[in-house]
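Before I ask anything, let me first share the structure, which is written out below as structure tokens.
Showing chain A:
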Amino acid sequence: AAEFKMGLLVTGSVAENGWNRLAYDALMTVKKKLGAKVSYVELQQDPASFESAFRDYASQGYQVILGNGFEFQDAAVTVAKDYPDSYFLISSSSIHQGKVIGINLDSSQPFYLMGVIAAKMGKSAGLIGGMQIPPISQAFGGFRNGALTTKPGFGIGRVYIGSFENEVAAKEAAISMIKQGVDFIVPDADAASLGVYLAVHEAGPQIKTFSVYTDYSKVAGKNILGTYIADYGAGIVRVVTGIKNGTSIPHSNVTFGLGDPDVIRFTYNDNAATPVPQDVRKYVDEVKSKIIAGQIKTMAG
Partner candidate 1 sequence: MDDIDIRPPAPAKLYLYDISTSIRIRSLQRLRAIGFPIAAVLVALCAGAALLAINGFNALDVFTVMIGGVFRNIHSITEMLLIATPLILIGVGLCVAFRCSMWNIGAEGQYYAGAVAATFFGVHLNGLPAPLHIVLILAAGSIAGAAWAAIAGLLKIYFNASEIVTTIMLNYIATIATSYLVTGPMMEAGVTYPQSTELPHALRLPILLPHTRLHIGILIAIALAVIVQAFLFRSSAGYALRVVGINPHAARYAGISVRRSVVLAISISGALAGLAGAIQIAGVDFRLYQNISPGYGFTGIAVALLAYNRPIGAIFSGILFAVLSAGSVLMQMNSQVPQVLVFVIEGMVILSVVAFGALGMRAGRSAV
Partner candidate 2 sequence: MNTEIFLKMENIHKRFGSVVASAGATLEVAENEIHALLGENGAGKSVLMNILCGVLAPNEGSIVFKGAPLKLGSPREAIQHRIGMVHQHFMLVHNLTVAENYMLGQGSPLRLIRDRSELCDRIRALSDRYGLDVQPDALLEDLSVGQQQRVEILKVLFQGIDVLILDEPTAVLTHQETDRLLLLLRDLVADGKTVIFISHKLDEVMRVSDRVSIMRDGRVVRTVKTAETSPRELARLMVGRDVLMELPREPVECGQVVLSVTGLSCNNELERPAVRDVSFEVRQKEIVGIAGVSGNGQSELALALAGLLPAKSGSIKLNNKEVTGMCSTAVRRLPLAHIPEDRHKMGIVLSLSLAENVILHRYTDPPFATRGLLRFGAIAAHTRELMRQFQVKASHEDVAIRNLSGGNQQKLVVARELARNPDLLLINQLTRGIDIGAIEFVMQEVLRQKVAGRAILLISTELEELLAVCDRIFVMFGGRLVGELPPDRGRLEELGLLMAGNTAEAARLAAATG
């Protein structure tokens, strides 16, 4: 049989912690687990170049190409017509059109849990986003819903720094929120998130946060109450294995949520200065099972 090959397109650099890193790690997991030949390319923020990059991989016989971001979907749909043998996976896209399949991490679910915890334990919360794009506004929506369901009127501030790279701005935003009395701060800003953890760490253990997507406990171990780890690799491996073996081809777009514990995990950090108390944990567990059961719509409203 022909060698199994998977390609990855990202905009920006995989060197920085965050969104592209997640996809890069997933690619490496596929390489390790499935023995695939893999390649990736860091494109510039230029929609015009997406189509030719897809085409370059597809024409070289890559069976699976992952475009890391909704902005890749248009180009994938166009190229898919010419290359019926390749699958095009698109991160955070609701698309399902032939072999173009959207893959989503439903971050609003873990963020909903964080919102619940924040509302139970804190005075007010601040959210710091990179840019106003769907995965981020959905996650923030989940947080808001979780917090407000638990404690109506709970104060939540939101800042977009306008970049996924500007750690300095993220840090400034966090500091200014802290000084204004916010005691829970959660970032979703890719590489720039680091700035938030630095600010939280410098501010002291009374400020609380959650580690999002990757483990930041090395930076702010005392402040992080819980960690939301997204093992995108596990999810991708699952989908790609299905495609490779022809066993399970997704027939709609794929969304990973709390119901996929191999992909999305939310764990507590017991080394925090003020760990989440047991009664809260119990309540959160209940909420979690309701989310998995579909009784709570984290994104509603």
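Keep this in mind: a residue touches a chain if its C-beta (ideal position, glycine included) is under 8 Å from a C-beta of that chain, and two chains touch if they have at least 3 such contacts; residues count from 1.
Regarding selection, all candidates are chains of the complex that A comes from, given by their letters.
None of these values were measured; they are calculated from a predicted model.
Q: Looking at this complex, which candidate touches chain A: 1 or 2?
A: So the chain touching chain A in this assembly is 1.
Q: Could you please specify the touching residues of chain A with respect to candidate 1 in the complex?
A: Against candidate 1, chain A makes touches at 7, 11, 39-49, 51-53, 55-57, 59, 70-71, 74, 82, 94, 131-134, 137-138, 162.
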